[in-house]
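Excluded from the complex is one protein chain; the other protein chains are retained at their positions.
Presenting subunit A:
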Amino acid sequence: MRIPKARGELSEALAAALQEGTAPAELADVAATDDADRHLSLWTLYELSYRGFDGVDDELEWQPELLALRHTLERRFEAELREWFSPPELGEPFADALFELIENDDGASVATFVQREATLDQTLELLRYRTIYHLKEADPTAWVVPRLTTGPKAALMELQYDEYGCGDPNRLHSHLFVRGLDACGLRSDYGAYIDDVPVEVLVQNNAMSLFGLHRRLRGAALGHLAAFEATSSLPSRRMAQGLERLGLPTEMIAYYEEHVEADAVHEQLAVRTICGALVEEEPAQAAEVAFGALACLGLEDRFARRMLAEWGAE
């Protein structure tokens, strides 16, 4: 992947540092122009820990000045997330309370719009934006595995094994999306559309990396997973119906149909066996699970509102 196109002063200074292979100490003093600049910078720093960038030294992943910048950006972002998404205390039994918290969310949905009225151009635009996560589907959650004790660790792997195609690369969920993109004539190379995505997509992606990359935030990472899986089956059905209505290729429809069935399983596993086991072993993580779940739902709602407003669908 190429280094993303700068969106302001900070991402411009960061891109220059990555190209030169050295991060000057002054980088920490560069103020972000706006939220898009700040979140693109954080996204770029995170990407050094996923797949890196063409022509950028892999050593920079652990370069102290870049880590210091990442830390500054993360602290502000986490404080914002905690301010925006303050969860209620979950009752008992835990699984029912978590399902209820998620089901009570009435966030905006792009899937319903795609099902009924989106144009082909609008739908292809959505698919391009979805590449930022779907091409690394399940990866941010994989960081969490070694941070868990026996019960939740085994439970998470039971779900992740399915996400990763049970060892068959042809069934890897991110690869199913690649096949869908190729069939639609869209680019399927990793990060191809990063210069086009609205800031809301960067924020969603950064939240998953933030939760996944910090052991301290393991509860939020698994709460995010639970909310993601528990709001996937029915919307995936709507997406599949919308894609069929628009005559899009079967490979892309198959991606969403796979998620109707897989996520009907995964939501039960994520809520009951994964988050349930985590909270059983670490009761203090219950509030963090709820925080992560609300962050997942709230950030998707912000993205959906942005898109529906742009499409004149509100």
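Here are some notes:
Convention: a contact is a pair of C-beta atoms (placed from the backbone, for glycine too) under 8 Å apart; a residue touches a chain by one contact, two chains touch by 3 or more; residues count from 1.
Please note the rule applied: contacts and distances are computed from a predicted model.
Candidate names were "Imidazole glycerol phosphate synthase subunit HisH", "Caspase family protein", "CDGSH iron-sulfur domain-containing protein" or "Cbb3-type cytochrome c oxidase subunit", and the UniProt protein name of the unshown chain is "CDGSH iron-sulfur domain-containing protein". Listed residues A:G52, A:G151, A:P198 or A:P249: the one in touch with the omitted chain is A:G151. One chain of the complex is left out; on subunit A, the residues touching it are 96, 103, 150-151, 154, 158, 161-162, 166, 233-234, 237, 260-265, 267-269, 272.
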